[in-house]
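Now for chain A:
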Amino acid sequence: MMPDIPAWIALPATLLLIVGGLLTLVGSIGLLRLPNFFMRIHSVSMGNTLGVGCVLVASMLIASAVAQRPVIHELLITLFVVFTAPITAIVLMQAAIRRTKPPKQ
Partner candidate 1 sequence: MSTLLRHLPVLPIVLPLVSGALLLFLPQGRTVLRSSVALLSTIAQVAIAAYLLYRLIVPQPGLLEHGVEVYVLGGWVAPYGIVLVVDRLSALMLALNAAIALPVHVYSLAHWDRVGVHYHSMLQFLLMGLNGAFLTGDLFNLFVFFEILLSASYGLLLHGSNAVRVKAGLHYVAVNLAGSLIFLIGVALIYGVAGTLNMADLGVQWAAMAPEHRSLFEAGVGILGIAFLIKAGIWPLNFWLPKTYTAASPPVAAMFAIMTKVGVYALLRMGSLLAIPEAPAPFAGPWLFYGTVATMWFGIVGMLAARQLTRLVSFSVIVSSGTLLAVIALGVTSATAPVLLYLIASVPAGTAFFLIAGMTERLRVNSVTEENMAPQPTTYTAFMAGEPHEVGDNEYDEVGVAIPAALAFLGMAFVSCTILTTGLPPLVGFMAKFSMISALLGAAMDQSSLDAWLLIVSLLAAGFAGLIALTKRGMRSFWSTGRTTPRLRFIEAVPVAFLILLCVTMTIAAGPVMNYLDSAAEWLHEPNAYIHAVLPTREVSP
Partner candidate 2 sequence: MNAVLHASVWFAQLCFALAMVNAAIAMMRGPTAQDRVLALDTLYINGMLTLLLFGVRWTSFVHFEVAMLIALFGFVGSASLAMFLYRGEVIEP
């Protein structure tokens, strides 16, 4: 069970979690709502960036509070996500360009 967490940590964490959840959800809604792949790929990166960021910060806050020391290894996740996301994005985009007629500018 969750030990007591001071409010000055719990409050921002709560906010971050809610924002992160919403951002990710909105991003995924874009997957369904936006008309073509080239637009959908943008909405997904919402969850990829700020959504992840919010949850990570929240997690860091709470973990630090619980462990009574700064817990920063969540940063690694940020690092890895930022690092690797371009690979998929670039190649996938190229694939889409080759496989479809891009919409007119």
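In picking the candidates, the idea was that all candidates are chains of the complex that A comes from, given by their letters.
Here is the rule we go by: contacts are C-beta pairs under 8 Å (C-beta built on N, C-alpha and C of every residue); 3 or more make two chains touch, one makes a residue touch a chain; residues count from 1.
Computed from a predicted model, the values in this text were never measured in an experiment.
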Result, touching chain for chain A in the complex among 1 or 2: 2
Complex interface listing, chain A residues touching candidate 2: 2-7, 10-11, 13-15, 17-18, 20-22, 24-25, 27-29, 31-32, 37, 40-41, 44, 47-48, 51-52, 55-56, 58-59, 62-63, 66, 71, 73-74, 76-77, 80-81, 84-85, 87-88, 91-92, 94-96, 98-100
